[in-house]
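Omission of a single protein chain aside, the complex is shown with its protein chains in their original locations.
And now, chain A:
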């Protein structure tokens, strides 16, 4: 069972400076990490597609959870975008049936809360890779739970 997380900052000040670099990535087991990096990176295209589609249809939709981005042969990829356009991606094993939409949704919510805490840290420089023990332990506990 794998969980992986890729965040992306979106500078509210200037939309042109949007960047897509990872804030935090974590995966278990770590031996096939490269594959997950590729998967998460590619999924960002789908996230962007979904975000732009949402913007067109219903303007004031407050739903941050994007649902299943796409299923690959072995994994399911879920996405979530915060209001400041930071993207969360979770990759889980397809064979794991205990994780349904609701569980994934609550995982994202937990992540988001934790991420907000990180952002509240005055010493955290927005855009830097996240190095926070609290965040780490939260992610680990979540990953253990779902294993």
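As a working rule, a contact is a pair of C-beta atoms (placed from the backbone, for glycine too) under 8 Å apart; a residue touches a chain by one contact, two chains touch by 3 or more; residues count from 1.
Note that in this section contacts and distances are computed from a predicted model.
*Asks:* Absent chain per UniProt: "Mitochondrial inner membrane protease subunit 2", "Protein YIPF3", "alanine transaminase" or "Trafficking protein particle complex subunit 8"?
*Replies:* Its UniProt record gives the name "Trafficking protein particle complex subunit 8".
*Asks:* Which one, A:44, A:64 or A:119, makes contact with the chain that was left out?
*Replies:* Checking the options A:44, A:64 or A:119, the one contacting the hidden chain is A:44.
*Asks:* Even though one chain is hidden, which residues of chain A still touch it in the full complex?
*Replies:* 16-22, 33-34, 37-38, 41-45, 48-49, 52, 129
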